[in-house]
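Okay, structure first, notes after.
Here is subunit A:
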Amino acid sequence: MATVHLQADHRRFTGGEKTLRVDGGTVGELITELERRYPGLGPLLTDGASVAIDGELIPDGIFEKVDASTEVYFVAPISGG
Partner candidate 1 sequence: MTVTENPRTYKYVGTRPVRHDGLDKVTGKARFAADLDMTGQLRAALVRSPHAHARIVSIDASKAEAMPGVKAVVTGADFADLDPTHPEFDMAVNLMARGEALYNGHVVAAVAAVTAAQAAAAAAAVEVDYEPLPAVLTIDEAIAKGAPIANTTNRTLFSGDAEPSNLASVNEFGRGDIEAGFEAADIIIEREFRTAAVHQGYIEPHACVADCGQDGKAVIWASSQGHFAVRSKTAAALGWSTDRIKVIPAEIGGGFGGKTTIYLEPVAVLLSQKAARPVKLVMSREEVLRATGPAPATKITAKIGATNDGEITTLQSTMYFDNGSTKGFSALTGAMSVASYKLPNLELHAIGTVTNTARSAAYRAPSAPQAAFAVETLIDELAQRLGVDPIDLRLQNAVVEGDATAMGMPHPKIGFVETLEAIKNSDHYNSPVPEGAGRGVATGFWFNIGEQSSATVNLNEDGTATVVTGSPDIGGSRASMALMAAEELGLAVDRITPIVADTESVGFTDITEGSRATFATGMAVVNACRELIEELKQRAATIKSADVERVEWVDGAAVIEGEDRLTIPEITAMAKNTGGPLTATASLNAAGAGPSFAVHVADVAVDEETGETTILRYTAAQDAGTAIHPSYVEGQIQGGSVQGIGWALNEEYIYDSNGVMENAGFLDYRMPVASDLPMIDAIIVEVPNPSHPYGVRGVGETGIVPPIPTLANAIAAATGVRMTSLPMSPPRLLAAITGGADG
Partner candidate 2 sequence: MPRTHALRTQVQCTVNGDEVDFLCADETSLLNALRDELGLTGVKEGCGTGDCGACTILVDGKVNCACLMFAPEAEGSSILTVEGIAQGDELHPLQQTFLEGAALQCGVCTPGFLVAAKALLDENSDPTETEIRYALAGNLCRCTGYDKIIRAVQEAAVQLNGASK
């Protein structure tokens, strides 16, 4: 279980919800649960987003552990020049 923050882009799937409590022990499990609740949202979170956990940007972090106090942000993928 963790707190998940979504971008405006994602909210069309959640009926406008921005912040959700979601079951799961890893980021990947959170995504699976979100996809179950809001079909169509999952691909945006796996292909189209990076994750920030407690303020630290984690590339490709689907196996990162989360717990009840974790704040997870799904942010857009960042690449550089």
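As a convention for this text, a contact is a pair of C-beta atoms (placed from the backbone, for glycine too) under 8 Å apart; a residue touches a chain by one contact, two chains touch by 3 or more; residues count from 1.
Selection criteria: all candidates are chains of the complex that A comes from, given by their letters.
If you're wondering where the values come from, they're calculated on a predicted model, not measured in any experiment.
Novice: Looking at this complex, which of 1 or 2 sits next to subunit A and touches it?
Specialist: Candidate in contact with subunit A: 1, the rest do not touch it.
Novice: Show which residues of subunit A lie in contact with candidate 1 when the two form their complex.
Specialist: 5, 7-9, 40, 43-44, 47-48, 52, 55-61, 71, 73, 75-81
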